[in-house]
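On to chain A.
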Amino acid sequence: MNEPLLQVKGLKKYFPITAGLFNKQIGQVKAVDDLSFSVYKGETLGIVGESGCGKSTTGRMLLRLIEPTEGSIVFENEEVTKLSPQQLRKLRRDMQMIFQDPFASLNPRHTVEKILEEPLIVHGIGSKEERRKKVREMLEVVGLSSYHAKRYPHQFSGGQRQRIGIARALMTKPKLIIADEPVSALDVSIQAQVLNLLEDLQKEFGLTYIFIAHDLGVVRHISDRVGVMYLGRMVELANSEDVYRNPKHPYTQALLEAVPIPDPEYKKEKQLLSGDLPSPSNPPAGCAFHTRCQACMDICKTTKPAWKEVEQGHYVACHLYT
Partner candidate 1 sequence: GCGKSEQTGGEKTEETNKPTTLVYGRGGDSVGLDPATVTDGESFKVTKNIFDTLLDYNDGDTSIQSALAEKWEVSPDGLTYTFTLRKGVKFHDGTDFNAEAVVFNFERWANGNADTFPYYGSMFGGYKNDEGHVIKEVKALDEHTVQFVLKRPQAPFLKNLAMVPFAIASPEAVKKYGDKFGENPVGTGPFVFKEWKRNERIVLEKNKEYWLEGHPKLDKLIFVSIPDNSARLNALLKGEIDIMEDLNPSDLAQVEGNKDFQVFKRPSMNVGYVGLTVTRGPLGNKLVRQALNHAVDKQAIIDAFYAGQAQPAKNPLPPSIPGYNDAIQDYPYDLEKAKQLLAEAGYPNGFEMELWAMPVPRPYMPDGQKVAEALQASFAKIGVKAKIVTYEWATYLDKVAKGEADAFLLGWTGDNGDADNFLYALLDKDSIGSNNYTYYANDELHNILIEAQTVSDENKRNELYKKAQEIIKEDAPWIPLVHSTPLLAGKANIEGFNPHPTGTDKFTKVQFK
Partner candidate 2 sequence: MGDEAILRVKSLKTCFFTDEGEVPAVDGVDFYINKGEILGVVGESGCGKSVTSLSIMGLLPKGIGKIADGEIWFKDENIALASEKRMKEIRGNEIAMIFQEPMTSLNPLFTIGNQMIEAIRIHQNISKAEARKRAIDMLKLVGLPRAEEMIDEYPHQLSGGMRQRVMIAMAMVCNPSLLIADEPTTALDVTIQAQILHLMKQLNEQFGTAIMMITHDLGVVAEMCHRVVVMYAGKIIEEGDVQTIFRHPKHPYTIGLIRSVPDIRERKERLYSIPGSVPKPGSIKYGCRFAARCEQAFERCFSENPDLYEVEQGHRARCFLYAKEEHATHERTVTTS
């Protein structure tokens, strides 16, 4: 791997829970709690985890769409958390986002052309003619036709819309794209199309992806490295092969076992996780996973496990590996 494009250290987001007349804070949701990782140029970093574990929050914090509570985000040697609004807007040329919901993320009253042109207008790129040309080119790039430009989002199918979303993210030729569950709303056959498209684009434009998803198969397919999150923390981060073949954290193991395999002959013994996900507003003390962990030890109940590199490039936060 080469140098990191993005470095995240100690990133936290606590949402206040407010109530009452004066919006008094009565608690907090620890949506993201102390996250550290790096993303290298040209790679795809997958982030998986069950719903509510803080994946989206993380993605949005990187772009400062949500202000982090704490921590540092360094993008190309620039501290993102300290940028002024002006600088931030410039940053957003280089860092873009693709959203989960292809229905909600496009303004229903704008034509595709307008949607795609807007990033260019906002950043003052090109004349009107040039921008229009670029829009048409980009449409072809994502597998649509230029005659789609005049249509409105609701006239497209989900897969096509997701292509529009991808095209919008690409308009400013960003370096990093954060894709927040870009395929989970799509049907399997369409999902494959979009995944392929993302891979093609990565090759063509040398993009770096942070790919957020809860589908372990998809993440495995697209990622070079994979981070597994649980209740606002990252519990394991390694090469995709390592994570899937040799999961270290008991949660990762359980997660992988829980995934149904589309092969009727593949019978495996499952150790089912018991119980539900605890609430992030009231996470268990110590290791957040200890309530459901079969290898739970006494220390797990009291002490947070450290984030450690247990093998070359394989990070785990678990007391089993100390």
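A word on the picks: all candidates are chains of the complex that A comes from, given by their letters.
Heads up, the rule we're going with is that a residue touches a chain if its C-beta (ideal position, glycine included) is under 8 Å from a C-beta of that chain, and two chains touch if they have at least 3 such contacts; residues count from 1.
Nothing here was measured: the structure is a model prediction, and the numbers come from that model.
Novice: Would you mind flagging which of 1 or 2 touches chain A in the complex?
Specialist: 2
Novice: Going by the contact rule set out above, which residues of chain A touch candidate 2 in the complex?
Specialist: For chain A paired with candidate 2, touching residues are 50-51, 157-160, 187-193, 195-196, 199, 214-218, 220-222, 240-241, 244, 254-266, 270, 272-274, 276-277.
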